[in-house]
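My questions all concern the structure below.
Just one protein chain is left out here, and the rest sit where they should.
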Amino acid sequence: MATAILEQFINGAMMGSIYVLMALGMVLIYGVMHVLNFAHGVLFMVGGYLTHLFFFSWTGSYPLAILGSMVALAAIGIVLERLVFRALRDNLRMQIVSSLGLILIIQNGVVQIWGPHALQMRPTTVETLVKFGQLSFTLQHFVIMGVVAAAVAALYLFLTHTRLGTAMRATSQAPEAAVVVGIDPNRVYTLTFMIACALAGLGGALLGPLFIIFPQMGDAPMLKALSAIVIGGMGSVPGAIVGGLGIGIVESLSTLVIPTDYRDTITFGVLILMLLIRPWGIFGVRVRGED
Amino acid sequence: MSAILEVSDISKSYGGIQAVNGASFTLDHPGIYGLIGPNGAGKTTMFDIICGRQVPDAGKVLFHSSRVDGVEPYKLARQGLARTFQECRVLPEETCLDNVLFAAQSKRMTSEMLQVFTRNTKHRRDAEVEARRLLRLINLEQYADQPASDLSYGQRRLLEIVSCFMSKPRILLLDEPASGINPTLLNTLRDFLVELYEETKIVFLIVEHNMEFIMSLASTIIVMHQGRVLMQGAPEQVQADESVIDAYLG
Amino acid sequence: MKLPLSTIVTIVILAFGALAPFIFGGQPYILYVLTLALCYTIPAIGVNILYGYTGLVSLGHMGFAGVGAYTTALLMKDVGLPFVPSLFGGMFAAGFLGFLVGIPCLRLRSHYFIIVTLAVGMILFTLFNNLDGLTGGAEGLPGIPRPGNIEIGSFVLDFRSLTGFYVLTFIIAALIFGLQYILVRSDFGRSLSSLRQDESLAAARGVNVFGHKLAAFVLSTAIAGVGGAMKVLFLRAAAPLSFDMNESINLMMMLILGGAGYLVGPVIGAITFIALPEFLRVAAEMRLIFFGFVLLILARFAPRGICGAAEVAYRKLTNKEANVVRYT
Partner (left out) sequence: MRKLLLTTALAAAFMAPAAYADETVTIGIVTAQTGPLAAPGKFQMNGFNLAVDEINGNGGFQVGDTTYMLELKVYDTRCNAAEGASAMQRLATVDQVPIVLGELCSPVAAAEAPIAQDFQVPLVVTVPTASSLTEQGNPYFFRVNANSGQLNEALAAFVETIDSEPLSFIAWNNDTGRGGANGMRELLPEDFEFGYIGFFNVGEVDFANHITNIRNEDSKAIMLLMDEEPGALAIRQIRDAGLDAKLIGTLAMGSNRFLDRLNAEYLNGMVQYSSFPPNAPMERIKNFSDTYREKYGEESHGFAAQSYDGVFVAVEAMKAAGTTTDGAAIRDALAEISVDGVIGTISFDEKGQASPPVYITEWCEDGSRKIIAPEDLAADCGAG
């Protein structure tokens, strides 16, 4: 049993760190712009496909491919913010509608371009195995955890030690705050979307090779990340990290006792309970007033 | 006879900040009351507490000698407490007429459901007469069938206020009615409020920044400062009073 | 005096619907597609009451439809109840579940409520899929019977036949439409749409925000239940995939396409969404990409869908001042 728990813990932490990337992206967008971006999952998926593309047809180097897909996603992020979400500020219903539209376009677009079959890419990190006693994991498991940790650290430094980062945090408190810091809020919004999408791209780039790259690969992570930010507290960055890792590890350990076909039921059940007991999440602050 | 509105020892704090700190005042006869005070005096909080958007930490609010503090806004409204909003709220998609009529209709689900199945629209036709009269009062009758979103800010403000009278309120709370209204329209607004008061003879409680406006409108002024009620009196008294002047300067 | 556009369109649509069996008697396929569209119209009306009038987004509505569907199907198939009580059973099951979900969740703020509906939809799908003993599980529930004949004198209406079932679906859809009609034109309806436009103003005017939301939610889930039931009775087989998240999203899409907050919005939406692709028969991916762009454009420029656009045009024609109300 002990080994089982250790194994589940490591697997959970690996998936958890992927959820963290997604959750961070969604939480930044929600915190700064109050947009709930359901399309984040398909962006994650696009990240996977682009990595595959860059790896095989351009660079041939996995790290470069990852960077490439992050940059590309950041660019996509700018487009989305400028063309889709900027005009819909404070228009919750239409933001939801648009994100659903984006899901349809991107997911089916990918099928049109790459076909319904899954893609595979197996860089050395996936082929090499790391063994502890009878357990063995691919090197990629640890690469993922490492890279995510680094990304989170970088994001933290950015948010706390740069003027733009401060502006972002300020904006998430009060939109006019950015102006006070002397920064055009629109720049903050664009930047937020860039970072969020780049993180999604990174997630896809990391997870894709470990398994396969296919059109629905982003759906589950998106839903898990959604649960993560609710449980952690909408708009709270530490909440997203704890929530993401938490869901990853708990749902992985839970399969030792709960039948797996009810695993999602459990996750969503917990999510609903959380909303009822403590809607503002673990780290979120209670919001007064109507909205 | 008991007071219409009695506010006693209300305290409310957000985080560390003591917004209202043991404020009390009584409105025992109809009239136009002004609630003023420098920024951070706690008048907005007080206003929110009276119309049920905030729950006080301590103290109570009596409306015709029944506890109303912490009572949900919709229940207050059903008890005859009408209010306007600082940012001026109307139903943007409804026509001006429907906006006014909406204030008149019952919001109790039982009677609504009854109305669903009886399909009885008499109450609406009766109300329409009154509604058109009120629209005429503020010269909006020609917009009766235009969506409220077509109106100018000032017009919407007037519409918001007249709507309140459809529900035959026993007290009307106005949150900075003069804010965002251009000077020429201010006089119209003042005359119109006076006219409505003369007609209804109920309590108007007005939170206002615009001194010259409120002083010329209100019969009694309540001054708040640092979460307390500094004084309550006629406009000229208030304007003469040293402590008030200090409060505003200091 | 001009009739309001909605009334005209309503009359036209009802007339068309009633005459369809005679018009298309010779073309069962068209009748078939119309029936299918009606099966989606019913839940779409439910969503219209919830989203179009009350302004609440639900991303799990087909889950509730599924509850109605499986309940009705099992009552007819296993318990052997006749059609009408089974249908009511399904309706009540869905509505009651809506009640249970609504009680705690409708107090939540807008974003949170949307997430809850999503989660509930997922959970319901899992149950349809996993409860092999009850719902037939992922392999689906085949052999769902259709209601028996009714005989009025010499005239026999056989609901097993396509025409018969179309008539049945049309009658039920018309009833639901009528319900929507009187609801939204009543004081209750006006209170609901005040909630969409400005919740705190509504409260200040005396609308019990929570109570009205709950009523709207229960209504719309119950109606969705009826729609789901009609769908499985029509297909004579139930499958979890007919009630998954994509279906819920499609439901929202057809409403927004048709025109949320318009009486005929759901009808027009369902017909455009179901019927058009059926006749065009374009590649599914392309169709969905197209609808994706349509959604983006609607969200940006015509948030009230086809009906909204039509209204603008109509106002122009009847030289009233054109004005589209922005949905916020």
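For the reader, a short list of remarks on this structure follows.
Which chain is which? They are A, B and C, in the order written, and residues in each are numbered from 1.
Keep this in mind: contacts are C-beta pairs under 8 Å (C-beta built on N, C-alpha and C of every residue); 3 or more make two chains touch, one makes a residue touch a chain.
Since the structure is predicted, the reported quantities are computational estimates derived from the model, not experimental observations.
Among the chains on display, the ones the left-out chain touches in the entire complex are A, C.
Contact with the chain that does not appear here is found for just one residue of A:V79, A:L129 or A:L273, A:L129. Touch with the hidden chain on the side of subunit A covers residues 1, 3-4, 7-8, 11, 15, 111, 116-118, 120, 129, 131, 134-138, 211-212, 214, 216-217, 219-220, 252, 255-256, 259-261, 263-264. Subunit C meets the missing chain through residues 27-29, 32-33, 36, 129-130, 132, 136-143, 161-162, 231, 235-237, 239-242, 278, 281, 283-285.
Note that only the chains that are shown with their structure count from here on.
Of the two chain pairs considered here, A-C and B-C, the higher C-beta contact count falls to A-C.
Of all chains shown, C has the CA centroid lying nearest to the centroid of every protein CA atom. Annotation: 47 Å between the Cα-based centres of subunit A and subunit B. Mean C-alpha position of subunit A lies 33 Å from that of subunit C.
Work out the mean CA point of subunit B and of subunit C, and you get 41 Å between them. The residues of subunit C lying in touch with subunit B in their complex are 182-183, 186-188, 190-191, 193-194, 197-198, 200-209, 211-212, 215, 321, 323, 325-326, 328.
Note for the complex: subunit C touches subunit A at residues 51, 55, 57, 59, 104-105, 108-112, 114-116, 118-120, 122-123, 126-127, 129-130, 199-200, 249, 252-253, 256, 284-286, 288-289, 291-296, 298-300, 303, 326-328.
Those residues of subunit B whose C-beta lies close enough to touch subunit C in the complex are 51, 53, 72-74, 77-78, 82-83, 85, 89-94, 98, 102-103, 105-107, 109, 111-113, 115-117, 119, 146-147, 149-150, 163, 167.
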